[in-house]
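Shown next, in structure tokens, is the structure this report addresses.
Apart from one protein chain that is not included, each protein chain of the complex appears where it belongs.
Right, chain A next:
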Amino acid sequence: MSDAALPAAQVVRPSRLRRLEPVTFLWIVLIAALLVLVAAPILKMVVISFEEQDTGVFTIQNYVTAYGRARYLEALRNSLMLGTLSAAISVVIAVPMAWAVSRTDMPGKGFTWATVLAAFIMPPYLGAIGWILLAGPNSGWINVAWRDLTGATAPLVNVYTFTGMAFVIALHSFPLVFIFVKSALDLISSEMEDAANILGGGTWVTMRRVTLPLVWPSIMGGFILIFLETIALFGTPAIIGIPARINVVTTQLWQFFEDPVRVEVAAAFAIPLLLVTIALIAVQKLLLARKGFVSQTGKGGERRQIKLGPWRWVLFAWCFAVAMLSVGKPLTVLLQASFAKAWGRGFSFDNLTLRNYQFLLFEHDMAPQAVWNTVWFSGASATIAVVLALLVAYIVVRRLMRFADALGFLAMAPFVIPGIVMAIGFYAAYAGPPLSLYGSALLIILAFASRFLPIAYASSQAAIRAVHPEMEEAARILGSGRLHAIRKVTAPLLKTSLLGGWLVVFIVASRELSAAIFLVGPRTRTMSVLLYDLTEQGNFEVVSAFGGILLVITLAIVGIGMKLVGRDFMLRRE
């Protein structure tokens, strides 16, 4: 009896020890980190939206204030309409491009890819400034040329309108639709199109009746994402919307931060943004869930390019026009302005100057500091996000813990939180006592890390899924511990995709405005915030020069990324 009991006890003890392996502590640390980064700011925001300022007594007065005025409701309505219109324009722009690149023999596919990438990395507020220079009703280049050519007095285009603003936003959002739709189209085999052809459908009918319906969920998915990005956008509505007299939710939130600072009312006003986002993400999940049986049959299938004949030049013209409107023209006028004494005077030698760059780099007290802040905040937040995401993804994918999915849920949650709402949550939770992080670099780094955690998580998850556990198991059988196995086997295999994730987070963080705007202090202004401050005076020459510096930094990072990770690292859909 006692002889039998002894071995049993010996078996139990090591297994208990094994349960206390480092991964348990890691799990606890991760939960704590995610609570600090994700759950606390959001909970705090929801809580204070029901609190009276100073006393903290429960009240619904904040909601009454936030929705008690026609103007505030108008802002909400404007945001919803702007989101819908921008998303619709993006779909119109991007779907033909995606179809052309994925399914047809259109020339210039590399060029189209480059356009999509360039439109993606250009910060939306820079595009907005470019378009003010292009499509100001009187001074915009397009309108000046139009008047010269036709003798007309009315402007051809006006950026200071609702459609103008939606169009400018769409020109920098469409890459999301493109990526979604193209990757879905890539999965459809030509057999389905062949079937339609055999039954008498021409290219056009087939595309409309067969191909596009198959990728409908992806189109909707892209539409929803752009809608959400647009309603959370701050820079473009502030730069174009104020002269155009269009108030939206984000600019209204800014007004609630005027003295007296009403964080509580801002929180109450931000809640619907959060609810709309959650609802739409749910819709998107439903739509994308159907994707499995609409296009992926599990069979290989043949993929052939559709021969378009002369029509391929029409499609190429479309892609070329998009390239000009989204990147070519805005970039040209921004560059011109950045080297101009007065941009309105156009291209001429006596209008050329380096003064704008000189002012920023050598005379401006804050600009070099802002450049440095941007680089190191983005780097630090990308590192935090990637490390955290990798560990969470590892636990979730390998199902190491019972509640692993809770971790995954928390890591993805910031995806449904608009940046400006996140900033209000961080301000409410950490700006004041007891932590008093307001004005510190840490506050912004944490906010950025939290905001872009989902991007890092999605790429880590995909990367870890791709590494079969066998390799790690082999290491463990040979006696290495789990963390050792991760360090020596898994991590080296993941290096490239992790670097890709890190770079994407770095780039989106380096241009982030809405999450930074309420959190920066005098010494922690980023380039995006300083750029926003500079636009107040309408001094477009200096603003453009600063935008030029920002683009050079971004391009350098993208270049490094392409070299190390592969040309399509920004646009891979993971």
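Just so it is clear, a contact is a pair of C-beta atoms (placed from the backbone, for glycine too) under 8 Å apart; a residue touches a chain by one contact, two chains touch by 3 or more; residues count from 1.
Methods note: contacts and distances are computed from a predicted model.
This figure omits one chain of the complex; the name its UniProt record holds, of "Cytochrome P450", "ATP synthase gamma chain", "Extracellular solute-binding protein" or "4-oxalocrotonate decarboxylase", is "Extracellular solute-binding protein".
When the omitted chain is restored, the residue from A:257, A:320 or A:415 that touches it is A:257. Only one residue in the set A:63, A:269 or A:343 touches the chain that does not appear here, and it is A:343.
In the complete complex, the residue from A:22, A:110, A:202 or A:432 that touches the missing chain is A:432.
Of the listed residues A:83, A:175, A:241 or A:454, the one in contact with the hidden chain in the full complex is A:241. Where chain A meets the missing chain, the touching residues are 71, 74, 136-139, 160, 238, 241-243, 245-247, 251, 255, 257-261, 263, 341-344, 359, 363-366, 427, 431-433, 436, 438-439, 518, 521-523, 525, 533-540, 542.
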